[in-house]
Every structure is written in C-alpha cells, then in structure tokens.
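Note that one protein chain is taken out, while the other chains of the complex remain in position.
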Amino acid sequence: MSEREPGFTPNEMMTIAASRALKNEDVCFVGIGAPSAACNVARLTHAPDITLIYESGTIGTAPQVLPLSIGDGELCDTAVTTVSVPEMFRYWLQGGRISIGFLGAAQLDKFGNINTTVIGDYLHPKTRLPGGGGAPEIATSSKEIYITMAQSKRGMVETIDFYTSFGHGEGGDHRKRLGIETSGPTLLITDLAIWKPDLDTKEFTVVSLHPGVSRAEVQATCGWTVKFTDALEETPAPTALELKTLRDLQARTKAAHAGTGKEKAA
Amino acid sequence: MSEREPGFTPNEMMTIAASRALKNEDVCFVGIGAPSAACNVARLTHAPDITLIYESGTIGTAPQVLPLSIGDGELCDTAVTTVSVPEMFRYWLQGGRISIGFLGAAQLDKFGNINTTVIGDYLHPKTRLPGGGGAPEIATSSKEIYITMAQSKRGMVETIDFYTSFGHGEGGDHRKRLGIETSGPTLLITDLAIWKPDLDTKEFTVVSLHPGVSRAEVQATCGWTVKFTDALEETPAPTALELKTLRDLQARTKAAHAGTGKEKAA
Amino acid sequence: MVKFLPLSEAVAGNLNDGDTVAFEGFTHLIPTAAAHEAIRQGFGELTLIRMTPDLVYDQMIGMGMARKIVFSYLGNPGVGLLRRARDAIENGFPRPIEVEEHSHAGMANAYEAGAAGLPCAMFRGYRGAGLAAVNPNIKTVSCPFTGEVLAAVPAIRPDVTFIHAQKADRKGNVLVEGIIGIQKEAVLAAKRAVVTVEEVVDSFDELHPNLTVLPSWTISAISVVPGGSHPSYTHGYYIRDNAAYLEWDEISADREKFQAWMQANVIEKTAADFAARVEHLRTAA
Partner (left out) sequence: MVKFLPLSEAVAGNLNDGDTVAFEGFTHLIPTAAAHEAIRQGFGELTLIRMTPDLVYDQMIGMGMARKIVFSYLGNPGVGLLRRARDAIENGFPRPIEVEEHSHAGMANAYEAGAAGLPCAMFRGYRGAGLAAVNPNIKTVSCPFTGEVLAAVPAIRPDVTFIHAQKADRKGNVLVEGIIGIQKEAVLAAKRAVVTVEEVVDSFDELHPNLTVLPSWTISAISVVPGGSHPSYTHGYYIRDNAAYLEWDEISADREKFQAWMQANVIEKTAADFAARVEHLRTAA
C-alpha cells in the first residue's frame, strides 16, 4: 500500500482519479474545459512520456504550470512541435492518432452525451454557453472519451438540451448505427465516483466510490436514477506523491499567473 | 533604341523574348521543363520584384544559378518561404494566386494543348515520357499560360497523342464549356517567333518573327499550317544587357554544377 | 502591393459597412488594436467570423456593430462566457444578432478551403452532433470510392481579414510564429488582408526557410502597433494579461459599465496606447 494523505478535497480526488486512468503510451487530446490538471498530474507521476495535445496546435507539451487557455505560450514553449489549427484537426484528430479525448461538460446525460451549447431552446436560449469548440469531432475521432465533471443535479440530467457532442446517443449500438467507429465515452470521473458504461446498454454505471462517499450522496447529486455495479469498489485515496504533485502544480500555476497583473490605469 | 549585340543564338532569342513578356508584378509558377532561365533573366533585368514559385514549395526564390531540378537547395536558400507540396498545390496554385504558369512541351498543337506523357497509345506507348507533374492543374489554375519551346515538326503537330494539359482544346470557347475560368495559353514563344492565340478561334498565330527569320522557316519547322497576323512585327534583338545577363547566368550555373563532381570509385 | 500605413488608414481603406470580416487569432496574437480601431471608426452591419470570438467580438457586438456572427467557441478563454454576446443572443440587446455556429473542425476546414480556392470543405465531422440540425450550412458529400458520407461546409471567404503578427520586413513580408492558429488560412482566404505587427526589421534573410511567412503580395496593408494584441499575447514579445480577461468578465456583465469602459479605453484612445499596456508584460527575450 502506498502512503495516504488524510485530507483531500473531492475535486482533488476527481483530478487524481482521472490522472490514474491515463497511460504512458496515451496520446491525449485536452479539449476546452477538460481538466488538463489530470493530464499533467499523470505526466508528472506515473506517465512521464504521455503525449498531451491541445487544440491550439501544440503537440507533446509538458507545461510547468497549467495553461489558463488552450493557447497559452507555455504550451508552445514546451511542445515537441506546434502546428496550424487546420493541421491539428485534419492530421492529428481526424487522422485517428488520439487515444484519449478528455472532455468536460456543462450538461451530461447517462449515455455520455454532452451539452456545452445552450440551456433551453437553441434558437431562443435561456443561457447561451460557449459552444462545442473542438468537442463534436473529439467525441467521434478519438479512440476513447474520458469525461470529468463535478456532480450536480443541474449538470447530470435525464435529458440534455442540446447534443454538443455525441456519446452513446440513446445507448446500445447507436454510435455504430451512425457510422461512428470509435468507442466513445468509456470513463466518467466525478468528484464522488468512477463510472463506466454498461457493456450492452452503454448507460454509465458507478464502479467505484471515492473514499467516504455513499451511494446516497452520488444519487442526490445526479439527475437520473443511478445504477451501481455489483462489484462496487472504493477508489484508493490520493497518495502523498499524487497530492503533492497536484498541489505543487496548482501553486506554480497561481504564482505564474498572478505575475501578469492588470493593465495600469493611464 | 538600346544597344544591340550582333551575335546571338535562336535559343538565346527565345529565352530573352520570353523574359520580356514577364512583368514585375507577376507571380510565376515555373513548372517542370519550363525555362526558368527566362524567368530569372526577367528578374535580373526589368522585373526585379517578380515572384518565382517552383512546385517543390519554394516561394519568391531568387537563385544565383539556375536550378537543375525543381527542388534544388538553391531555390530554398533564396526563397521568401518554403512550404509543403500539398500546400503549394492547394493554397498557392489552386488558390488562384499564380498570374503566369510557364510550361514547356514535348508535343504542342495549335490550340496550346500540350503532351508530355506518351508518344503513341497511352496503354501501349511507343515512347513513355515523364508525364505531367504539375502541368494539368498549372494549365487550368494559373490566370494565363506562357509556353516556350524550340520549333520542330515532331514537336509542333496537328494532333497531339495525349492531352497532358489542356490549352484551348478544340479552340473557341472550349475552356469555358469545361467550366475552366482562367485564360489558358496566351503566349507561345519559340526559337523563331512569338505567337498569340486568335481572339475567336484561339489558334496560335505568329505575331512577331525573330530577327532574320522568314515565314518559310517558321512553316518548315511546324507541323500545322501556320497563320501569320497581318501586322507582323520583328522581335527586337536581344540587348547587350539581356545577352550578358543570360550568358552570365548560364556560366555561373555551369561552374556551380561542375563543382559537384561524380562519386569517386571505391 | 502591400502598403505600410497608420492603423487608422489601414482600417478605413480596407473595411466597409456590411463587410464579412475576420479578426483572427487563436488565443495568441489576437488583433485587438485593429478591432478597437474598427470600433472607433464605427462600422456597422458586419458579419463577424472567428473560431474563438473572444473579447474583441464581445466588444463589437456590445457596440451594435454586428448583424451576424460565425464562430465555433463563444467563450472568454480560461474564464467563461462572453456576456455581451449572450445579451445579444438571449435578449436582442443592443440588437438581435444572427448566429452561424460550427465546430472548430468545421471552421478550420472552411478556412482551409477558402485559402485553397475551393467552394467547400469536406471532412469527417458533426456525426450525431446537434449543430448539423440547426445550421443549414452543414451538408454532406459521399466519397465516390467508398460511399462514406462526410460533412461539407462552405468555404470561408472574408471580404477582409485582420491579424496581428510578430514582425514584417521592409519589403512587407510578414512572420507569424508560435501558436500560428488559423491566421495564414484566414489571410489567404480573404479578398483583402491587414496585418498589425510589433516591429519592422530590415530583412528576413536569416529566418529558417520553413517558418510561416506571408509574402508581401498576399497582404493589403501593414501597420506597426507594438502591443497590438493586448490583452492577448505575442510570443517572444509579451505574455498574456490574464488579469484583463478576468476583469472583462465583470465589465461585460453590466451594460453601463461596459459602455463606460469602452468610452474610456477604446473610443478615447488610439493604437499608440497599446505599447504602454504591455510594458509590464514584456518577456526577457
């Protein structure tokens, strides 16, 4: 057993659980809103050679601080190469070179379909969200999709308002019926649990509860009726190394970005 | 009147007449087999800012010696930028940025159609020539096409064996009927004369004879019945500067390429 | 041929009411100074094209200059929503605005097709995505060899594109480096292109041959505007002003605060004011 740290937040657990899912050989497309913290913790711990790609064109980046946007200079400075945006989407994403597309979500349903476009009707939205960015094609061109988000009844809903990116649609073989050959969402990591799609129905099912989290808590923060696997596990708590790596990364990030200051009054 | 040089060869006259047709603002695509000598004489005399593009990806080159191939290092060393071959054909040629496409020909007909593919039947050729390279799209994407070749009955024929690149087809509005919006061949410069297409029929017509060349000589080295314009002119002989520029360029080229030598015996 | 002009002349000579215009930049090299000049000159009825509209389009929309926006990510990068754009879309304030929404892949391919002189782009996209149902400019073509159905979008061909770049040489060739985004395609796809640069250098002779250089004859006008991409950044010159992006979230949340800020920071300022804004952000190069 590795050494455990007694105190950690649900968000830290989420980021660290996500980082553990990434392998050294992965080529990871870190899309808008995705936790690049998880990808970089993986790179700084068990997956030093993981390839991180940001849609701004930076391939094989190793940022010392977390970028605030997908186009920060730090990503370019530490990349193996930086290519144009059309090349990124044509050769690298559509070319089938991405093993893991890592997406966040404003609204998520139990089949891994994601909405980051609008709350309400598309033409007359209640809230206009930023939209999909790279997500529609990340969701279908990456070999697998990992999703990470903090649980809430507003975020995890029975029916999303808009299909920004396609997960398993109505479940089952819906992807295949649309001619999509990639696996789609294979992992959901929240601040409370780890979820995987049922092999047949493709409905996200809780396979592991984070330490100290109850089934009731998971259900209370989710808008659909949650299924739990029979062989429910407990997520190993963050190790001291994992927590230190994440916290150091966030501290470095905060220090670096504080340095920019705001425009001085004229 | 500029000073004239008494002695010059028909090939020198051809190259210099071709160079005069190029303007300082032209963006010239120098294709396989085309006389880059003409383009570079233009650049070294009256058109210092002419943009020369070779299909290897070199844009705005200013070689000190003539390249032996379209991919010589000299072209890259002196270029404003060097891009990939797909970009060259997509953004620069197909993008409509080329004012003059400069083509040579193994076989040419009176409508500016060119064959550099086969002599004889395509499937069972008598002579397999190199083929078109960039020419099929240079011929249709460049705003205008200039052709230059030494006259011969074998080269200038009534009917070419293969349409490597399309000129005016069967003449008249044939280009327009195929949906080609560019002008096609607007100038033919041989070692004996300058030709332009008739406005209606698009048949190449001699508009200027090089100094000392007779109508009979032009007809004797051409496989079709030659038409001459009523207002036939005489091509001004090369100036001393033009001849010196061409000869110096060729001398520099010879010296540079002689330097490479052949592989030493083991 | 390219002209070196003061920014006010470059904008006045190349932008018109009703134009389809792209101010491009992918987080890096956003042409803020050019956008502010366009705001000062008060153009209207513009169709604004950009993958990541960002603060400058939030400002133009807030000022009522746009009749339509074409985009793929309508966010304040690293912060959240664009509140003036939201107000226009949700409430029609200060005027209703037409929306044409794509994915990044759709926009990138459409710019690429524009640069390549094609009428449309073809790619594997929008499968199962809601945009295909709400955007009539997303159609399909079938591969004539495999029968695979692919997405098609019309090429983007702006009347004019504005970008910011590191430097020009005296002949008017322009170097873009770092995160190069979609800028080359946006320039080559446009009828006219205006570039603001940090500086002009004698020659590019010593540059590596494979860098992203736009030849002078692909550009209409160049204006020297140091700091011209603030609060975005220019790789090798100054870093991103992250605080300004956070601050924008507050300013843009309130209609009056927005107007006051625009008056003080855009209308009453000039392109020359950008240099001072990046002084504290300059990197040790």
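Observations
We call the chains A, B and C, going by the order they appear; numbering starts again at 1 in every chain.
By our rule, a residue touches a chain if its C-beta (ideal position, glycine included) is under 8 Å from a C-beta of that chain, and two chains touch if they have at least 3 such contacts.
Every value quoted in this text rests on a predicted model; they were computed, and no experiment measured them.
Counting contacts over the entire complex, the absent chain touches A, B, C.
Set against the missing chain, the residues A:59, A:145 or A:243 yield one that touches it, A:59.
Shown as candidates are B:164, B:205 or B:221; the residue that touches the absent chain is B:164.
Considering the full assembly, C:210 is the residue among C:210, C:263 or C:283 that touches the omitted chain. Per the touch definition above, the residue from B:125, B:172 or B:236 contacting the chain not shown is B:125. Residue positions on subunit A in contact with the hidden chain: 25, 27, 51, 59-60, 76-77, 79-83, 90-91, 94-97, 141, in rising order. Although one chain is not displayed, subunit B still touches it through residues 32, 55-58, 67-73, 75-76, 82-86, 88-90, 93-94, 117, 122-123, 125-137, 139-141, 162-166, 169, 174-175, 178-180, 257, 260-264, 266.
Not every partner is drawn; the one left out touches subunit C at residues 116-120, 122-124, 137, 139-146, 148, 150, 152, 154, 177-178, 180, 208-212.
Heads up, the rule we're going with is that only the chains that are shown with their structure count from here on.
Chain contacts in this assembly form an open path, with each chain touching only its neighbours along a single line.
Ranked by separation of Cα centres from subunit B, the top chain is A. The most central chain, judged by C-alpha centres against the centre of all protein C-alpha atoms, is C.
Our note on geometry: subunit A versus subunit B, Cα centroid distance of 57 Å, whole angstroms.
Distance from the subunit A centre to the subunit C centre is 28 Å, each centre being the mean of its Cα atoms. Chain contacts: subunit C has residues 112, 184-185, 212 touching two or more partner chains.
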